[in-house]
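In this view, the complex is presented without one of its protein chains, the others remaining in place.
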Amino acid sequence: MTEFNWGHFGLFAVLILVSVLTVVMGFIWFERRALARMQIRLGPNRTGPFGLLQPVADVLKVLIKEDIVPAQADKIVHWLAPIVALVPALMIFAVVPFQDGGLLADLNIGLLYVLAVSSVSTLGIFMAGWASNNKYTIIAAMRDVAAVVSYEIPLALSLVGVILVAGTMSMNGIVQEQNNVPLIFWQPLGFFIFFISGLAEINRTPFDLLEADSEIIAGFHTEYSGMKFALFYLMEYAETLALSALVATFFLGGWQGFLLPGWLWLLLKIVLVFFVIMWIRATLPRVRIDQMMSLAWKFLFPLALLNMVITGIEVVAWPDALPWVLIPVNIVIAAGLIILMSRNHKTGWGRVEV
Amino acid sequence: MKFNFYGSGMGEGMMMTLRHLFRRPITVQYPEQRLNTSRRIRGNELVWNDEKCTGCEICAKACHIGAIVMEIDPVKVEKKNKVYKYEVDTGYCIMCGLCVEACPFKALYMGYDYERAKYKRGDLVQTKEMMKETPEKHVSGYFYPEKAAGLPLQTLLIDKISEEK
Partner (left out) sequence: MALRTEPFVINFGPLHPSTHGVFRLRATLDGEVVTELEPVFGYLHRGIEKLAEGYTYKQSICLTDRLDYVAAMSNNLAYVLAVEKLAGIAVPERAEYLRVILAELQRIVSHLVAVGAFVNDCGAFQTPILYMFREREKILDLFEMACGQRLTYNYMRFGGLSQDVPEEFIPALRKFVDQMPGYIDEYDQLIAGNEIFLARARGVGILSREMAINNSASGPVLRASGVAWDIRKADPYSIYPRFEFDIPTGTAGDCYDRYWVRIKEMRQSVRIIKQAMEQLPQGPVTTRVSLNLKPPAGEAYAHVEAPKGDLGFYLVSDGTDKPYRWHVRAPSLLNLTALRDMCIGWKVADVIIIFGSIDITMGEVDR
């Protein structure tokens, strides 16, 4: 047993908390400004120069609001739900490498830890929906549980390809393996499946049926106000940040890069992935729940299985193959499979005879 | 339902959104920047010319809500009735302009200003003195094109966008 290094843990815990909260507030500002420019309007520009203090104003506003709990609600569950939802999102950052060796705990099963921890926040969302004693929130909570459980499987299976190519489950090890070519070129299909499943897990457009403004008012956080609502809001952005960080680490090369320090490269890659997520939010409408389920089970799941099999064959048969031979082959296989599956895919039922 | 075109429809939509990211926004930041309203705007008040007015009360009859309240002297002096009280409740008025059209002596106009918010509802009532035409009060060109000629031209969104292209 190695010596328990309190100093290292303490430093990194504080660092992670501070940096995650700061970057989340930066993301809130960035999303509001860029989304507004895509919609031919200006974003916030009155609070501070360029509206940079807008998230601070939001935090202040939310802190001074009254905390309303519905009369018939389950008080303990209502109080616990935001905490259970937020903490796992923060725990993912314990294994994201900011620098070569710069992470809280260099577990050699880092990837498995990430998958295990990220599923717990669903429980928090369901608790919130159930404890509010409101028909709309129950619908939202049921939808969420069904959707997240379905999308866990393609998410995990797409990462098996990453493990096979990199040869290790440790996050730092995966990044170190990408010093020549980022894994997105080795695993284009895996990236595609991971990205879409990740979007569904964090309930962002086009899969944001949970907080569908036009259908069930505000979904699972209808009955929340004040700081508890702020925790849910924070959870949404912290999970988006976590997804961006995971995509940047697994597929884009983490802290690898020339000239600039490692953590700066990681930040740039995270911002790029976040921009794409936000761009998707600005453009696409949302899907219906049964279409979402059929997408997971009938489209992504077979693709993930095929990806695993093909990657396994490649790793075993040609372990020392040259990159510029295998990468175009992979891309062609990925494109062909996606088009083939799209042709045969039918989404959901239609009208049900009542 | 099949997904047509394998995702190219979504891709085109996203190109369109990205293109809008680089266009100049057309937002006008009120109150620092203001647009010129139309020259015929049916603004928030009425303007009364007491020399031309003869006290015939046609405007009060034309108003279907009863926002105009008048008291006149029934005895005619030089074909005019003296007007003792002339009040318009601008909180009640719907700015339809029927009174302006009805006046046969061209003594009533719509106002041009629209920033007339008050703190108390009673302050919205315009009394006789507040309604008189003064050089500071702008008069709208609704129904009277000669008054419209002196006002600035309206800023149009289509001009603003055509200039950019």
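Per-chain residue numbering starts at 1, and chain names A and B are given in the order in which the chains are listed.
The rule is simple: contacts are C-beta pairs under 8 Å (C-beta built on N, C-alpha and C of every residue); 3 or more make two chains touch, one makes a residue touch a chain.
Predicted, not measured: the structure shown is a model, and the values here were computed from it.
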item: Among B:8, B:33 or B:134, the residue in touch with the chain that has been omitted; value: B:8
item: From A:38, A:117, A:147 or A:242, residue that would touch the chain that is not displayed; value: A:38
item: Residue touching the undisplayed chain, where the options are A:208, A:223 or A:314; value: A:208
item: Residue among A:287, A:304 or A:334 that touches the chain left out of view; value: A:287
item: Residues belonging to chain B that touch the chain removed from view; value: 1, 3-5, 7-10, 12-13, 15-17, 20, 26, 37-42, 58, 62, 64, 94-98, 101-102, 110, 140, 142-143, 145, 148, 153-154, 156-159, 161-162
item: Chain A residues touching the omitted chain (full complex); value: 35, 38-41, 135-136, 139, 205-206, 208-209, 212-217, 281-291, 347, 350-354
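Here, only the chains that are shown with their structure count from here on.
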item: Computed distance of Cα centres, chain B from chain A, in Å; value: 52
item: Chain B to chain A touching residues, read off their complex; value: 1-3, 6-7, 10, 13-14, 16-18, 20-21, 23, 25-27, 29
item: Of all residues in chain A, those that touch chain B in their complex; value: 34, 37-42, 279-280, 282-284, 338-339, 342-343, 345-348, 350
